[in-house]
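Not every chain of the complex is shown here; the ones you see sit where they belong.
So that you can tell them apart, the chains are marked A and B in the order they are listed, and the count of residues begins at 1 in each.
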Amino acid sequence: MTVNDVILDLERKTRIGMPEAIFCAGKTVQQISRAIAQATDADSSILLTHLDESKAAAISTTPFDYDPISQTAIAGPWTQPVGAPEIAIVGAGTSDMPVISEASRTLAFHGLASEQFVDVGVSGLWRLLKIRDQLADFPVIIAVAGMEGALFSVLGGLVPGLIVAVPTSRGYGICRNGETALHSALASCAQGMVAVNIDNGYGAACAAIRSLGK
Amino acid sequence: MTVNDVILDLERKTRIGMPEAIFCAGKTVQQISRAIAQATDADSSILLTHLDESKAAAISTTPFDYDPISQTAIAGPWTQPVGAPEIAIVGAGTSDMPVISEASRTLAFHGLASEQFVDVGVSGLWRLLKIRDQLADFPVIIAVAGMEGALFSVLGGLVPGLIVAVPTSRGYGICRNGETALHSALASCAQGMVAVNIDNGYGAACAAIRSLGK
């Protein structure tokens, strides 16, 4: 067998409960289109991430639901989940919206509703304390923060659910494109915090899905 | 109020479902003993981590169950959990035993039984494939690996449960005391992987507890 093109891992859903998504950065429109075609041939809709607007415009599949804020698309039919949200997404600042949206869209694609709590960074602590009881009811919280990421530890000391920290590249200088926030999440004094890669809203959503056993 | 000594956060269990533990590195025997006393006064047993043998020997509390491999102790009465294990701990090599044990002891202290699968690194892939079906039944897997941490990604593509990656400081040179394994976990091509700090078996166990809602 010579393997010289996209091979979609169509059995992934059977193995791990979630289908493969297409990470579009560094892929050509042709490669992306062939991956979509493999999914379509298998009667599956598929999620695309890191898809910039110019590539999105060049893809001819329908239906094709592109969201420029999160740089995600869904190729094929799908519907927004309804019902009570099972996952909270907490964001330190409004600059974190692209990552928050990537997480939210990923959850929605997998059929999970989520609720967003944005701009609740610790420099105005009352904002977080005000929603503390609401957050305490969620089994999983995706926490999104850049800069120094202090939000992660404060949240970790307040609520019992699984907290998946998503450091973002927001900030400048010693923020080091998100490494400072990442290190804060990993070095947290609050027990049981976990982290995903910088800006990886998609991964955090998948972790939430794994945790909920959905 | 002047605060000049240990203040145990006794309400933590109520807030987040788990009691505080004592991180003993950098603390004197006197400080550790006063913390234990506060727990005892509140009728709580307490977990101690990063406790070396010489300090352990100097603590006079009873009962006091010290384990030199994991460098943990439990001050106060406790019993090993019984029943079917709810969490799997998968370790790449036998050198990772101290971290594996820290995770296992932490789970046990919180009343959760776990099962260990050790020395199943990817250079002998059959070892992991042989236990794949067993692992697929666990809702949470703690994966422990040093060196390049390839175990994390392979596992992530095989099973549906939440995988909490614990990179270990095993290895030399470019392993950078665990940073290479940590980066591998965070950059994993397997979706939904999460990571804790290097050698943080305690934190991984706490994340598992959060995920299970126990």
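The criterion applied here is as follows: contacts are C-beta pairs under 8 Å (C-beta built on N, C-alpha and C of every residue); 3 or more make two chains touch, one makes a residue touch a chain.
This one's a predicted model, so the numbers in the text were calculated from it and none came from an experiment.
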{"item": "Full count of same-sequence chains in the assembly - 2 placed in this view", "value": "8"}
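By our rule, only the chains that are shown with their structure count from here on.
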{"item": "Chain centre separation in whole Å, for chain B relative to chain A (CA means)", "value": "26"}
{"item": "Residue ranges of chain A touching chain B (in the complex, touch as defined)", "value": "9, 12, 15-18, 20-21, 136, 139-140, 156-164, 182, 186-187, 190-197, 202-203, 205-211, 213"}
